[in-house]
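This is the structure I want to talk about, given as structure tokens.
Apart from one protein chain that is not included, each protein chain of the complex appears where it belongs.
Let's look at subunit A:
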Amino acid sequence: MSSESLRIVWIYPDLLSTYGDRGNALILARRARQRGMPVEVLEVRSDQRLPATADIYLVGGGEDGPQALGAQRLIADGGLHRAVAQGSVVFGVCAGYQLLGTSFFAKGVQCRGLELLDLRSDRGESRAVGELAGEIDPRLGLPPLTGFENHGGRTHLGPEVAPLARVTTGIGNDGATEGAWRGKLLGTYSHGPALARNPALADLLLRWATGAHQLPPLDDTWSDRLRNERRSAVAPARA
């Protein structure tokens, strides 16, 4: 950690907060505090400078216009690139995942991404809307991914990133893989409060940020019940 407390930056809630994206900041902060870590959550609007020294950066989902505007402002700001160069953690969701790549489409126009992840996104033939589930890259040691997706994009991964998961339900990147990660950067189409349904993923981000190999377990009764219920809800689709 770069200072006394764990610093979490929620990037551009004025632009990139379409599907309860605040949830990821809330869940990370809570899980850190429950382990006794002091936490500072900064909401940085798109007309403000992005601090380059935070531990975790969250980039949420947004409509086409705000997504394109958000990418432009992040490129112009440069703070996120400096933070990544210093080893900060970045978690991108949906539009926020796409804009970490080299390019994406918004309102029919190809837009330049932040080029932090080796991936590019274009338009699919139909929108992917519904439950999303997958088996996460075994190197990350996490239980299955569960979430909800709602996007028109298809994402093509380059050789420098690994898929976050193999899709078992839904579309994700392309119907086969879902999300991507490299180093301490991770993106997913599991939108909105993805960490609410995947607390182990929240803990992975916290471990990356703190360097801790293990974190004390928490009482996850309700998220376990939620995960089980969602898993059985999508089970028929797998058969």
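The criterion applied here is as follows: a contact is a pair of C-beta atoms (placed from the backbone, for glycine too) under 8 Å apart; a residue touches a chain by one contact, two chains touch by 3 or more; residues count from 1.
Methods note: contacts and distances are computed from a predicted model.
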Chain left out of the displayed complex - its UniProt protein name, from "Lipid II isoglutaminyl synthase (glutamine-hydrolyzing) subunit MurT", "Alkylhydroperoxidase domain protein", "Sugar ABC transporter permease YjfF" or "Multicomponent Na+:H+ antiporter subunit B": "Lipid II isoglutaminyl synthase (glutamine-hydrolyzing) subunit MurT"
Among A:G65, A:G87, A:G158 or A:G175, which residue is in contact with the omitted chain in the full complex? A:G65
Considering the complete complex, identify which of A:G23, A:G79, A:G134 or A:P163 is in touch with the unshown chain. A:G23
Interface residues of subunit A (partner: the chain not displayed): 13-15, 17-23, 26-27, 30, 45-47, 63, 65-66, 69, 129-130, 148, 150, 191-193, 196-197, 222-223, 225-226, 229
